[in-house]
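Removed: one protein chain of the complex. Kept in place: all other protein chains.
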Amino acid sequence: MITINNIKDISLAPSGAQKIEWVRKHMPILARIESDFAKTRPLDGVRVAISVHLEAKTARLAYAVRAAGAEVAVTGCNVLSTQDDVAAALAADGFAVNGWYGATEEEYKQHLINTLEIKPHVIIDDGGDLLNLLDERPDLGEFLWGGCEETTTGIVRIRARERDGSLKFPMIAVNDANCKYLFDNRYGTGQSVWDGINRTTNLIVAGKTVVVAGYGWCGKGIAMRAKGQGAKVVVTEIDPIKAIEAHMDGFDVAPMLDAAAVGDIFITATGCKDVIRREHFEVMKSGAILCNAGHFDVEISKPDLGTDSVDIKPNIRLHKIGENKGKELCLLADGRLVNLAAGDGHPAEIMDMSFAIQALSVAYVAENREKLEAKMYNVPREIDEYVARLKLAAMGIGIDSLTDEQRQYLDGAES
Amino acid sequence: MITINNIKDISLAPSGAQKIEWVRKHMPILARIESDFAKTRPLDGVRVAISVHLEAKTARLAYAVRAAGAEVAVTGCNVLSTQDDVAAALAADGFAVNGWYGATEEEYKQHLINTLEIKPHVIIDDGGDLLNLLDERPDLGEFLWGGCEETTTGIVRIRARERDGSLKFPMIAVNDANCKYLFDNRYGTGQSVWDGINRTTNLIVAGKTVVVAGYGWCGKGIAMRAKGQGAKVVVTEIDPIKAIEAHMDGFDVAPMLDAAAVGDIFITATGCKDVIRREHFEVMKSGAILCNAGHFDVEISKPDLGTDSVDIKPNIRLHKIGENKGKELCLLADGRLVNLAAGDGHPAEIMDMSFAIQALSVAYVAENREKLEAKMYNVPREIDEYVARLKLAAMGIGIDSLTDEQRQYLDGAES
Amino acid sequence: MITINNIKDISLAPSGAQKIEWVRKHMPILARIESDFAKTRPLDGVRVAISVHLEAKTARLAYAVRAAGAEVAVTGCNVLSTQDDVAAALAADGFAVNGWYGATEEEYKQHLINTLEIKPHVIIDDGGDLLNLLDERPDLGEFLWGGCEETTTGIVRIRARERDGSLKFPMIAVNDANCKYLFDNRYGTGQSVWDGINRTTNLIVAGKTVVVAGYGWCGKGIAMRAKGQGAKVVVTEIDPIKAIEAHMDGFDVAPMLDAAAVGDIFITATGCKDVIRREHFEVMKSGAILCNAGHFDVEISKPDLGTDSVDIKPNIRLHKIGENKGKELCLLADGRLVNLAAGDGHPAEIMDMSFAIQALSVAYVAENREKLEAKMYNVPREIDEYVARLKLAAMGIGIDSLTDEQRQYLDGAES
Partner (left out) sequence: MITINNIKDISLAPSGAQKIEWVRKHMPILARIESDFAKTRPLDGVRVAISVHLEAKTARLAYAVRAAGAEVAVTGCNVLSTQDDVAAALAADGFAVNGWYGATEEEYKQHLINTLEIKPHVIIDDGGDLLNLLDERPDLGEFLWGGCEETTTGIVRIRARERDGSLKFPMIAVNDANCKYLFDNRYGTGQSVWDGINRTTNLIVAGKTVVVAGYGWCGKGIAMRAKGQGAKVVVTEIDPIKAIEAHMDGFDVAPMLDAAAVGDIFITATGCKDVIRREHFEVMKSGAILCNAGHFDVEISKPDLGTDSVDIKPNIRLHKIGENKGKELCLLADGRLVNLAAGDGHPAEIMDMSFAIQALSVAYVAENREKLEAKMYNVPREIDEYVARLKLAAMGIGIDSLTDEQRQYLDGAES
């Protein structure tokens, strides 16, 4: 077993261990899977490389995978979301860990390479950085059976690879499982984005005009929680059907240029770039708050914000723009995922579902490695339903099942 | 042209015409399509049979189809939803109309037959009754190119036909278009079901416990509007994923047997039968209100309610059950679609979208009749988006479009 | 006993009796008070004149007062809210009843006079018409001990009388009891106004811009339920503090002139007159819906709407205004209380609380007739709390009570 640990400070391990213990109490599905895995050992001798936001919930995923018999190497997927104490706790407990908060681009890449040096059979990717690196270093993928992708952005990249023929092994679209996107993207993002904004700004949300760019599941969650705090919401979209949904949900819908002029707080959740840019900054009110909930820090154009700026509070930078620099725009968390860079990411119970899907999908890749082709697969419906049933059981919630007569009725569909 | 009019009373035409005029003002998309159709005449000489709830909004659909050049025969699809004045207005204006409120089963069937006697090229079905009748009377379908189905129940029936090989011509699943189910099933049902309940009962909703059976799009809409009126909501489901969604939306989730004991108002929206039955009635509180939002009046078991009942107000029947007949349960609208049988159905603006899809789908069937096979087709994405864009235009709402750079970014998906 | 019955048609009694029976099932507090009254007879030999919207819930108030031993004469307080079948049922059951739907001004006044001819000891007024009439006909008040006033408008009039010295006997401000205005004005009006609008227009509320004039308890309820149906809400106010409340509740706040230009549905709830007038009509969108929830039909200026109008549906009149009469504005229920004139008024459970306060206040006037002076009194806190506790008991809801230690802590307020 290769244990390459590049972490900040091993002495932070106790603090990290406490964080992991706290989330463990709130991730019963993963605990159940861990316990099952410990008996069935579906990953005995398998090597798994994980590149996911390196904080306490991710640590629980690493434990579950290890309990299945795997050797596990862990790194982050965003330099501002790595928590050094959690990294230390994992390292102290025998995982191969690479990564620290605030790593440079170069350091970050080296951490990915170190992680892949385990020569994984399965990768868990979040955004596609491991996948990209394997183009450059195919040697590190020589034993690879396939992988799992956590987020929308990674899915988009895999689809692009499918189109241009550059996908070399099977990838499971964990993001697209019902138990993931219906909950993680909507309720998880909805709450954690506002946690990040509120703790950072200490400003009232009620009565404010909040502009949400993108009305996908993340945008829906963010808008719902903005309304739940008393805000007025303006949604921007490029898809006419989503635009009407936003309208029917009671939100204003407008092009960004119009929204820019009235917004107090702007939140991007599109997966696209330059969603808010120079032309929009120019019409904004002074004091407007800008932040991003998308995977990359390109949704708000930082080049267009310029460099005349000052950090006024942790995670708040005031950019002075316009004539005589008379307008101030407040960028949170340097335009990175505000829920992770200025908060603690999604609540534990949400990640419990997402990571349960991940853990079971890794086992699925291992078990079906002979059958899977070099394309993107959906998470099997059975895994999705199994996780849903575990979740209901964990909450003590019962549901109905069809009687035989009802089943016949539905099959026959006689009136 | 065959004009067979079997209607109640032609003298009601002025009242019906007024209703049609009122909804016309609120159905701008269909008006736009009607006006375009009048120029392009995509249905010149085509015969169309329509079996849809026969009220003012449906009349507007009939007008749009006729403007395209078609000969149109109209009937209802539920004997309690036909409005006699609207039927009269259509008859007075030259449509072939069959149907009246409160028709017997036999009369209803005759109305369907009369309608099909136009020997249609295209049918518009709502629930599948025309389709079923064509099994019995294949002669009436001798010129048929295909049809369009409006609702979930009809879709389920078509799928059953696809499975057993009894689908003889192409059917377009209008119900499954985004511009239909996302709006009609959710916001339409959500509002109109409560309109029906409120005007019928005149009881407060705030503080009441409302049990919603089924958390599909209709159930979601009903639950959302229950909450919007201050109710506590209990959702029952058979699907574990939908159950968790309901839980995360802040609703209680329980098996019907538990829900039955606490509910004040019960609403079914499942597409299944006997969802509420004897075992549930037995634990209900006296005074509980029962109603149905599904297509057929089988979701609440009427046989199990028994016959010891009295009509206490229009559309409210008190059923006495239990020991010494000491418990009263209030069934609304005889268990039929409460929004149509005790109200006026979906708001006009909602049906504007659904029927715009219908009208364009009929034209699509006519245009592509050579290419279409005997299976179920989704509404083409272009029709869906076209209707969405007309809707946005009608409301004066602008949205964004991708810049070239953004499009490249999304295609390449480079970070 | 003088029984002067001026009603439309006694043969409607069975329908009215059914309506009364329906609401009886949903007014347990009043039933309890009726039952107590029947034992204690606090109004033995007392004559009571009631002028309240003459529909089923009011009938239940009349029964409770009669059970206490009183002789009761009943009339309405608004010619469009009287339900002829309910009037017939009361007449058939021995009450002195005067009034019919659609009475002329002259007839309405005669009905009030007939009612007062009972020479009441106590009056129950709703809006102040009985009180005003007693100025003209002091002879009818020769035995009067005092009265109870149901609504805000009546309270305003009594205060004006207190100021100018023209109040001649004690009046209880029933409207200002917590168990009345906190529930009736907010949840009652909130629901019943929308019931009236929805059943009359059959238009979608979600996505619409609703303008609510006045953010008192009624306006708060109307706005809350507009939001609960997915509308965007604009509030107009003259009170800066209420304006900020509306803003913090997530609503737009604007002067009526600005609101007029964007609204789809306008609802007045101010107690003032000409709240929407010519200057506002001039900037409205064609098709805008106008309705009123205030006591008098003066909040929307009917003179300014002009007379070029047509009834397009029951309770909807299209007014053509502007250049070439090119704009259509839709006035509901002729500008009268839309929940009563185009609906059935407040839900039964709400009126249960309001009328429980009324019934107990009438007994209070009788009991304390020696002590009360010619001024306006609040409902005693004990009556308010008593009704609240009956309501909780009726719903089976328990609450906490202070321990001795807690009481001491609160009294001493030591930290």
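Letters A, B and C name the chains as they come in the text, with residue numbers starting at 1 for each one.
The rule we apply is simple: contacts are C-beta pairs under 8 Å (C-beta built on N, C-alpha and C of every residue); 3 or more make two chains touch, one makes a residue touch a chain.
Source: prediction; values computed, not measured.
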Selected residue (touches chain absent from view) among C:Asp93, C:Asp274 or C:Asp304: C:Asp274
Per the touch definition above, residue among A:Arg199, A:Arg278, A:Lys325 or A:Arg381 touching the missing chain: A:Arg199
Touching residue (missing chain; options A:Ala88, A:Cys218, A:Ile350 or A:Ala366): A:Ile350
Interface residues of chain A (partner: the chain not displayed): 18-19, 21-23, 25-26, 187-188, 190-191, 194-195, 198-199, 202-207, 225, 227-230, 287, 312-313, 316, 328, 343-345, 347-350, 395
Footprint left on chain B by the chain that the document does not show: 204, 206-207, 227, 230-232, 247-252
For chain C, residues in touch with the removed chain: 127, 153, 156-157, 159-160, 178-179, 182-183, 186-187, 236-241, 243-245, 247-248, 253-256, 258, 271-275, 296, 298, 384-385, 388-389, 391-392, 395, 397-403, 405-406, 409-413, 415
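Convention: only the chains that are shown with their structure count from here on.
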Copies chain C and chain B - interface residue numbers shared by over half, same or different: same
C-alpha-based rotation, chain A on chain B, 0 to 180 degrees, nearest 5: 180
Centre-to-centre distance between chain C and chain A (centres being mean Cα positions), rounded to whole Å: 53
Computed distance of Cα centres, chain B from chain A, in Å: 38
Touching two or more other chains - residue numbers and ranges from chain A: 247-248
